[in-house]
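Only a single protein chain was left out; the remaining protein chains are all shown in position.
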Amino acid sequence: MPDLDPNRPARDTFDAPVGLAIRRWCAPVLGLPPLPSPDEYLTRRAELGAEEVHQRFLRSAGLEALLVETGHLAADLLEPAAMGSLAATPVHQVVRLETVAEVVARQGVDAAAYPETFARALEEAAAGAVGLKTVVAYRGGFGLDPTRPSTSEVVDAAGRWLSKHGAPRLEDPVLLRHGIWTGAELARDRGLPLQIHAGYGDPDLTLHLVNPSLLTDLVRALGQLRVDVVFLHCYPYHREAAYLAAVFPHVYFDVGLALHYTGPSAIRILTEAMELAPFTKQLYSSDGFALAVFRRSLAAILEDWVGREECSAADADRIAELLGRANAHRIYPIGDG
Amino acid sequence: MPDLDPNRPARDTFDAPVGLAIRRWCAPVLGLPPLPSPDEYLTRRAELGAEEVHQRFLRSAGLEALLVETGHLAADLLEPAAMGSLAATPVHQVVRLETVAEVVARQGVDAAAYPETFARALEEAAAGAVGLKTVVAYRGGFGLDPTRPSTSEVVDAAGRWLSKHGAPRLEDPVLLRHGIWTGAELARDRGLPLQIHAGYGDPDLTLHLVNPSLLTDLVRALGQLRVDVVFLHCYPYHREAAYLAAVFPHVYFDVGLALHYTGPSAIRILTEAMELAPFTKQLYSSDGFALAVFRRSLAAILEDWVGREECSAADADRIAELLGRANAHRIYPIGDG
Partner (left out) sequence: MPDLDPNRPARDTFDAPVGLAIRRWCAPVLGLPPLPSPDEYLTRRAELGAEEVHQRFLRSAGLEALLVETGHLAADLLEPAAMGSLAATPVHQVVRLETVAEVVARQGVDAAAYPETFARALEEAAAGAVGLKTVVAYRGGFGLDPTRPSTSEVVDAAGRWLSKHGAPRLEDPVLLRHGIWTGAELARDRGLPLQIHAGYGDPDLTLHLVNPSLLTDLVRALGQLRVDVVFLHCYPYHREAAYLAAVFPHVYFDVGLALHYTGPSAIRILTEAMELAPFTKQLYSSDGFALAVFRRSLAAILEDWVGREECSAADADRIAELLGRANAHRIYPIGDG
């Protein structure tokens, strides 16, 4: 998430739309007036301390449950349980396929045993999880062959990969496909959706290669398996994601991080995402930041629709309930709530 | 058209922007208040009966003429003459190239005779027609070689195609190109435009492969033949279509079905379509549904432009006349009206 990267000067973050969003919407949660200077904001954060800040943000977001994807292994990230405690909500885990493969490789495995070892490790990692996720977007993008690779292709590719030194990063297209297909079969067996990062993210992806439409053949194959697919973030290809959600019964999407990174323009991004897709197919995700932008933007859009008599107040309530809560309850095994 | 597919539960249609549009704008035409419940709407439709409902919709749309493309051979579709009678307007026919080829194949033909037989069948089918149309978007998309295939290539491809059993669906890229080129030459000889479905449609297309920009080389070739090209629908690539209309004198476009499927967002889609293209190059089409959304959206946009003093009231009238009527009269041989 480039703008919030702690290695970049804070000034960069504040000289961008996300900085306006932070100063406008986060500052009051910390007891500041809206739009303080960056220095005032950072000083106040430091004063309150990380735990108090996180707790205020998470609790003021009014969440019912957290779904946390645990595959990004950074030292300064909280464990899911600690997040749940700060937020005072149940926490559910989503398992990142590529991280499981990298852990398997780090722990040592023969190429011939890789397919079986990965499958077992994934089953274990996903015990109790409510979803799986692939970040193939960051590993070359969506141009990959949509078919399941043969076991011998996988073993050959694993041989090449495992012979490399150092911490292995999974970038081999055959192993990425193998991870997705192994994950898809587990998802089918356990009734879990498969999340797919799409669109805007860090500089190691190439934007036009992560347009969800490029995965249409894989989406068709996952539909044969009856596995639900959730495209996350998607900007600036949220219209393509919404199209897939409109025409394929098993496809869902959200605009995730696009909302806070676009600050004053979040309403318009969400409006575009809501142009075509059924209201039963769009979800909310936060990417762990700025949890209030979605609610505020959705309220503004529905108020506009009601004001223009494009829908009734009861329709608006129903749409908000679907996007904010009911759609997630339908596709994730998180209890009826 | 996925959301109106009779095989899907009606609830899906109503839980989408198109459902809001139907309840908001169609219900009053049936004598209901705006935004009735889906059950109230469906009950009222059933009460009035299909003929009365169709007649009310078609007549309240205030049409001057209908251009009906007859290549989608579904049992529950009305014949053009019956539609004209319901609408109380003249009806003109547009001929779908791929359907003509499939009828030729079904009737039986030698591969060697296919090019000539298809050309004759197309000439006959297009007698009295005002346009031709290709749905290559649904048969693999726009990545195809833009050049005219040689006769021997066509005969070889026809041999492979005609040897298949069952009702033949034309998906061979050589035969699709042959159909387009044969159609283009007939269009040139008779002064007909060639319609091209682009963008959003049924799940058998792959969205990024039906971006009209992918056909730029074919568009250039059709310009050499002096054949007008009309891109239909185009969402979410309406900006690409508008670009082609702006830079190539023989290219036209509309946003067709995008308007009713996006309901509350139709105005913004049409606004985007009107950003760049000359007002002489954009048309209206209905895809057979929701004929009033275009008029209402265009009126809202022009009112906004006049209100912001971006154009005069006379300009707005001229723009509405061009998009709604005069551009179609200029490129289709439908009389001066």
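Going in written order, the chains are labelled A and B, and every chain counts its residues from 1.
Everything below uses one rule, namely that a residue touches a chain if its C-beta (ideal position, glycine included) is under 8 Å from a C-beta of that chain, and two chains touch if they have at least 3 such contacts.
On a predicted model such as this, the values are computed, not experimentally measured, just so you know.
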Only one of A:Phe231, A:Tyr261 or A:Trp305 touches the unshown chain, namely A:Tyr261
Interface with the undisplayed chain - residues on chain A: 2-3, 12, 15-17, 20-21, 24, 34-35, 200, 202-203, 206-208, 235-236, 261-265, 268-269
It is residues of chain B that touch the chain not shown, namely 211, 213-214, 216-217, 239-240, 243-244, 246-248, 271-272, 274-280, 305, 308-312, 315, 322
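The rule is short, and it goes like this: only the chains that are shown with their structure count from here on.
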Let me have the rounded angstrom distance from the C-alpha centre of chain A over to the C-alpha centre of chain B, please. 37
